[in-house]
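Got a structure for you, written out below as structure tokens; questions coming shortly.
Complex shown without one protein chain; remaining protein chains in place.
The block that comes next holds chain A.
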Amino acid sequence: MTRDEAFLQFLLRMGDNTLVLGHRVSEWCGHAPVLEEDIALANTALDLIGQTQMWLALAGEVQGEGKSADDLAFLRDAWDFRNALLVEVPNGDFGRTLMRQFLFDSWHKLMLERLKGSSDERVAAIAEKAVKEVTYHVERSRDTVIGLGDGTEESHARMQEALDYLWPYVGELFTGDAVDAEMVAAGIAPDPASLRADYDAIMAEVMAEATLSIPKSGFAHKGGRDGRMHTEHLGHLLTSMQWLQRAYPGARW
């Protein structure tokens, strides 16, 4: 694997995470429990799609086959996607959606903070811009996790259920491979595992405040960020996200 091949994989991982999560969050548009949350979720989704445009545009540039961010988003199939499994699992109820958001946002912020110091200026510039949005995302999802976790008996039970369901998808965010080793060697991105201690400290603090228990098991699903085995859910998501470009190739507005 050349450095550019590894760089491309890294950029797809970043861009596919924000693309797939952005799409998932956008599924709430018009369906959230209250108007204020509906708008807030739509704003988050739009932030994530905006970040996707930057990551995938750079991915297309590095790939050098003349593909745009749109080409990469709408014309790849499930096995070409490099997002972590966490972001493709279905929304579930509002609580699970916000729990997933908090689990992802916390990782995302730590990652972007490190990427601000990337040896690649383009990566550093994207991180610089995105981290401001993500700082807000994590403030909001954190407050909601605490509010619902330490809320009513029902909201607490639903949040604990959400954490139990989602926790096995967290480990993948911190599992490095040859691509990551190459990125570390190039000074482009940090070793994913090096973010884990800070992440665990945040989780311990917030989940304690939310009166939720972090599952003891260290089991981690994998296969998303290396594309080996996505969940069955990704294909369904892509069907809905990509159908227009598939049905009317090249359609514009």
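Operating definition for what follows: contacts are C-beta pairs under 8 Å (C-beta built on N, C-alpha and C of every residue); 3 or more make two chains touch, one makes a residue touch a chain; residues count from 1.
In this section, contacts and distances are computed from a predicted model.
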>> Please identify the absent chain by the protein name in its UniProt record; candidates are "1,2-phenylacetyl-CoA epoxidase subunit B", "3-isopropylmalate dehydratase", "Electron transfer flavoprotein alpha subunit apoprotein" or "Succinate dehydrogenase / fumarate reductase iron-sulfur subunit".
In response: "1,2-phenylacetyl-CoA epoxidase subunit B"
> Which one, A:8, A:21 or A:40, makes contact with the chain that was left out?
Replying inline: A:40
>> Of the residues A:82, A:140, A:158 or A:225, I need the one that contacts the missing chain.
In response: A:140
> Tell me, which residues in chain A touch the chain that this view leaves out?
Replying inline: 34-36, 39-40, 43, 136, 139-140, 143, 147
